[in-house]
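Apart from one protein chain that is not included, each protein chain of the complex appears where it belongs.
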Amino acid sequence: MVPWFACSAAIMFVAGLYISFFVAPTDVQQSEAYRIMFIHVPVSILSMFIYLVMAGYAALGLIFNTRLSSMMASALAPTGALLAFLSLWTGALWGKPMWGAWWVWDARLTSELILLFLYLGFIALHASIDDPRRADRASALLAILGSVNVPIIYFSVQWWNTLHQGASVKLTGTSMHVAMQQGMYTMMLAVWLYAITISLIRVRSIILERESKAQWVSELMEIKR
Amino acid sequence: MNKLSLIGLLSIMIRRDLVLAMRRRADVVTTLIFFVIVVSLFPLGVGPEADMLRNMAPGVIWVAALLASMLSLGRLFSADHLDGTLEQMLLVPQSLSVLVLAKILAHWMVSGLPLVIMAPVLGLQFDMTAQSIGVLIIALLLGTPTLSMIGAVGAALTLGLRGGGALVSLLVLPLCIPVLIFGAGAVEAVISGTSVSSHLSLLGALLVMALAFTPWVTALALRISME
Partner (left out) sequence: MNWGEFFAMNGYAWYVWGSFGMALLIFIVEMVMVRHRRTVILQQLRLTSNAEDL
């Protein structure tokens, strides 16, 4: 299944990049800098969505004691953390020319940063527990706790921000050109497929690490040789 | 063996933990001194202008309280874990959540309450008005138990791990942000003359939510860590 997702991800990336750089017209207000949107928006949405999927898998693993879903959760975490970082990075590079600042204490930016911290906490907790079953269950609890907290954090930061009368951050031009929409959806699909591919590959390694004593592992083609 | 009521169990546990804490008074005092030192370092770092300090005070005191409560989290379960008491607690017929709640309350009394009592003195250091000091105390009273409860989950998850202290902070600090925002916000509202009650009621709501869920989650985390 991995080659299929990998190939379609690659095709979508090429198509998405083509649309975002050659087909989509230059924006009136933001000139060429708006093209950062084509990577920033998919990456941000995916980083949040992956956290939910990860927490869902972790909850399944915790409640029904299914090992595969816990492994899936721990395979998703590094990808999610990297996407969250990428979202902050591209956001900063977009914010500098548009708002004149690398960073503003806006609700969305702050929650994205906290999301990154939650990912890092999950990974750190999982890595510091030696027994894989205990690691799965402890970090599952943390992931669920985090997913409950994310909306609370979002609203509290938003509220705090309006109280401070911070920089009002709004995207100009909600009505997007058709080619822009197409480009964004294609890129979104590409990042989506990429995340699926990379976490499937990672979960295969995790399965091999965990099940190294099982009979079927020693009968694998790659190992026999 | 006669059955204990939940309230009886709660009070016995709290009394036991308080007695244990009083036997090792140095731990309590260390947390308090840490709090005072961190707060006192800020004026030295940013300069002594009274206006700026007055505006900064709520944030500084809250962040210092947050860090101080992180400092003492490691001791919440580790001593009982080392001498085997915790394993016995898991076997108690009554709900483990109640025991956990008792431990959290006792922990707050020895590490959170002294901070609340100390805060007005530090507020004077920052030239805060009497009214804002009053609000600061109420906000700390509502907020620090929530910090202890969220911290207890982290402490239970990292029980017996190497590098536990830093790990607890990494796990718990992001989750404490709402408390920090509303706690410092309440005092800032007094300074800027807007309504305080909304901040305080949100802090109260967070406290009630934490009170309802965290003992149960902590108990679950303890079972995971101890199996």
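All chains are identified by letter, namely A and B, in their written order; residue positions are counted from 1 within each chain.
The criterion applied here is as follows: a residue touches a chain if its C-beta (ideal position, glycine included) is under 8 Å from a C-beta of that chain, and two chains touch if they have at least 3 such contacts.
These numbers come from a predicted model, not from an experiment.
S.K.: So there's a chain missing from this view; which of the remaining chains does it actually touch?
M.R.: Those shown chains that the absent chain touches are A.
S.K.: Which one touches the absent chain: A:12, A:39, A:135 or A:189?
M.R.: From the options A:12, A:39, A:135 or A:189, the contact with the absent chain belongs to A:39.
S.K.: Can you work out which residue in A:5, A:57 or A:94 touches the chain that's missing from view?
M.R.: A:94
S.K.: Extract the touching residues of chain A with respect to the undisplayed chain.
M.R.: 21, 26, 31-33, 35-36, 39-40, 43, 78-79, 82, 85-86, 89-90, 93-94, 96-97, 194, 198, 201-202, 204-205, 208-209, 212, 217-218, 220, 222-225
Simple rule for what comes next: only the chains that are shown with their structure count from here on.
S.K.: How big is the gap, in whole Å, between where the Cα atoms of chain A centre and where those of chain B centre?
M.R.: 32
S.K.: How about chain A: which of its residues touch chain B in the complex?
M.R.: 114, 117-118, 120-121, 124-125, 128-129, 134, 137-138, 141-142, 145-146, 149, 152-153, 156-157, 159-160, 163
S.K.: Per the contact definition, I'd like the list of chain B residues that touch chain A in the complex.
M.R.: 153, 157-158, 161-163, 167, 170-171, 173-175, 177-178, 181-182, 185, 188-189, 194, 202, 206, 217, 220-221, 224-225, 227
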